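A single protein chain has been omitted from the complex, and every remaining protein chain is retained in its original position.
Think of it as A and B in the order they're written, each chain with its own count starting at 1.
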Amino acid sequence: MNESEKMIFDANAFDPLPEGSLEQDQIVRKKTSYWGDVWRTFKKNKPAVISLWVMGLMVFFVVFGPMMNEFNYYSNDYSCTNQTPNMVHWFGTDNLGRDLWTRVWEGGRISLLIAIFATLIPEAIGMTIGGISGYIGGKLDMFIMRVIDVLMGIPSLIYMILLMIVLGKGNAMTLVIAISITGWMGSARSTRGLVLQLKTREFVVASETLGASPAWIIAKRLIPNTLGIRVVGITMSMPGVIFYEAFLSYIGLGVTPPSPSWGQLIKSAGEVFRYYPYQFIIPCVCVSITMLCLNLIGDGLRDALDPKLRS
Amino acid sequence: MLKYISKKVLIALATVFVLATATFFLVKLIPGDPFLNDKIPVAVQDKQRAFYGLDKPLPQQYLTYMGNLLKGELGYSIKKTGRTVVDIIAEAFPVSAKLGLTSLVFAELIGLTFGILCAQFRGKFPDYFLMVLAVLGIALPSMVLGPILRLILGVKLRILPVTGWGDWDQMIMPAIVLGLGTIAGNTRSMRASMLAITTQDYIKTARAKGLPPIKVILKHQFKNSLVPIIPNLGVQIASVMMGSFVVESMFLIPGLGRYFVDSITNLDYPLIMGLTVFYGVFLVTMNLLVDVLYGLIDPRIRVK
Partner (left out) sequence: MRRFTALTMAAALMITAVPVVVMADEAEVKSVRIGAPYDPVTMDYAELNADPATWMDIMVGETLIRNKQGTYIGGLAESWEKSEDGMTWTFKLKEGLTYSDGETPVTAEDLEYAAKRLMDPNAGHYQAEAGYSLLNGEQYYAGECEWEEVGINVIDDLTIEYTFKNPAYESDFTSTTLFSALEEAFVEPLGTEYGSAPEKILTDGPFTVAEWYSDSSVKLVKNENYWDAESIMMDEINIIIGATGDTGLDMMLADELDFVPSGSDTQNQILADEGCVNFTFTTSYQCMNLNHKGKTEESGLFLGNTNFRKALTYAIDREALSASVITSVAPANRLTAPTEAGVNGFFNDEYPYEAWPTKADPEKAQEYLNLALEELGKTKEDIPVIDLLCYESQGAIDTLAAIQDMLKTNLGIESQINPQTIQVMISSAMSGDYDLWYGGNSMGVPDALGGFLSGYTTAMQTALRGYSNEEYDALYDAAVASPTLEERKANYFEVEKFFCDNVLIILLGWSEGGYNHKPGYSGYWYDVDIDFTYLDYAAE
């Protein structure tokens, strides 16, 4: 027992504040929301902003590119197979004489859609499960981790064939479902690892002491703090997803040929890349640019999300 | 301690058991069977099914399989006539494991180093240069990168053998192709994780103490930034040791990778089960090790 506890406050010892002093202390600047703050920091990052513009351009071409010439993505023309890029066919043609300009942009639609949704959805699932597992810990954590072991141990090809039979052909939706079902486990493991590291930190302990519920702590304290690192994981998994879509299309799941996708274009051109390199390089450049932009945007977001790097 | 370990082992065994059971029934849900063939009379197909016990009701097949599994028997492969599953794994696994581990060790070393460099030079040329490399590394499918390497190094320059297995120089190209994704991934995630730590108080303290920057990086930052990399390390090691279908067929390496695909598309039930159980044991062991590793890396983490 030390001195301070014995100290007794007397109401008379305090003087009231002078009139108007409250107004002086009021915050003059408009209150910024969390995301507003993130956006403000993000805007300062030049490469990230440029990337955002480039992505915008990409989206523009993906939407309007196929309408820019007279060709469609499926009609064959045996009089002009395997042509190198020229004035008529701006990106050349493939082995069936189909116009690659149209096919590349048409293919971008599905690939971009998949790249974004089939990475974000499993990530969201994985973060939630990983966050809960890591924060609650104990038996639940053990159980969730072993369930993940089992799910990861079953060859994904088995799921995919079964899903193909259940979902059948269709659209991007079936693909997103298929990839989400098998894609969340890695992210759950990562998130759990980060949460394990974070949960003993002062700000979490503070929230706990103040009586915050576990759900609130996971959603508002832990997951936002893992985002910075997970953003990188998300952007890096996108090309994998783009190529995975090609594989899934080949085993009959999702979008079927002749509907193109970047993954399918690269896969089929990959087999003849040394004879017709342009067929392979063009979609590959598209994927690379998209990847680069998403990585730079991801870095910008990362910096903006990290409260300590924010200036 | 003994109690702790035996408990872990028991849980691991239970996990593998559940995995085997789930796989067993999931595979049977796929329509068709390995003997379905439009060129073979139905009478012959029926006898073949009977020979492998596939004419029995499913629960009975399951019990028989599990009984054999307990005895350590994985049975005969259906498509690789006359060869046991154990035989196939014993022949191909060492090859994949050797290639996979070699490639992984190099990829981890290079990837982590690149990641540290990126973090140190954040926003400067080396950062962007390595990012472009990483992006290309992950956006170029190995299906194309492999043949390009093979053409340049093997055919044009003739400094490395094009295909084959046995000599150390035959491992170089496949190891590069196999490791590229890991390098790219690690470069990026190590960068992120290093940056997340640079502003931590203990790093500031270490700097303030006047420790040379290199020492701060290696002693304080490096160890702590491994935390986000480690959770998936177990899976990474396990899967890389199982081989890669694409790389192995590209460089004609007699590894395990192709069996993981072929056994399923061919519905070679005993081989699918054998591979899954084998991989499962590996995966579960690795993940348990990773959990232990956590505590060693960051004393604040205590996995109970």
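Methods note: contacts are C-beta pairs under 8 Å (C-beta built on N, C-alpha and C of every residue); 3 or more make two chains touch, one makes a residue touch a chain.
Small disclaimer: the values here were computed from a predicted structure and weren't measured.
K.L.:
I'm checking contacts with the chain that's been left out. Which of B:Val18, B:Leu136 or B:Leu151 qualifies?
P.N.:
B:Leu151
K.L.:
Looking at B:Lys7, B:Arg83 or B:Lys204, which residue reaches the missing chain?
P.N.:
B:Arg83
K.L.:
Considering the whole complex, which of A:Asn69, A:Asn95, A:Thr128 or A:Ser207 touches the chain not shown?
P.N.:
Hidden-chain contact among the options goes to A:Asn95.
K.L.:
Across the whole complex, list the residues on chain A that are touched by the chain not included here.
P.N.:
Counting only chain A, the missing chain is touched by 74-76, 78, 81, 95-97, 161, 164-165, 169, 249-252, 256-258, 267-268, 271-272, 274-275.
K.L.:
If you put the missing chain back, which residues of chain B would it touch?
P.N.:
30-34, 36-44, 46-51, 76, 79-83, 88, 91-92, 147, 150-151, 154-155, 157-165, 167, 169, 249-252, 254, 258, 264-267
As a working rule, only the chains that are shown with their structure count from here on.
K.L.:
Centroid from C-alpha atoms only, then distance chain A to chain B, rounded to Å. What do you get?
P.N.:
Roughly 23 Å separates the two chain centres.
K.L.:
Using the touch rule from the top, collect the residues of chain A that touch chain B in their complex.
P.N.:
My answer: residues 47, 137-138, 141-142, 145-146, 149-150, 152-155, 157-159, 161-162, 165, 186, 189-190, 192-194, 196-197, 200, 228-229, 231-233, 235-236, 239-240, 243, 266-267, 270, 273-274, 280, 284, 287-288, 291-292, 295-296, 299, 302-303, 306, 308-309.
K.L.:
Inside the complex, what are the residues of chain B that reach chain A?
P.N.:
Within the complex, chain B contacts chain A at residues 11, 14-16, 18-19, 22-23, 26-27, 29-31, 128, 131-132, 134-136, 138-141, 143-144, 147-148, 151, 181, 184-185, 188-189, 191-193, 195-196, 199-200, 227-228, 230-232, 235, 260-261, 264-265, 272, 275-276, 279-280, 283-284, 287, 291, 294, 298, 300-301, 303-304.
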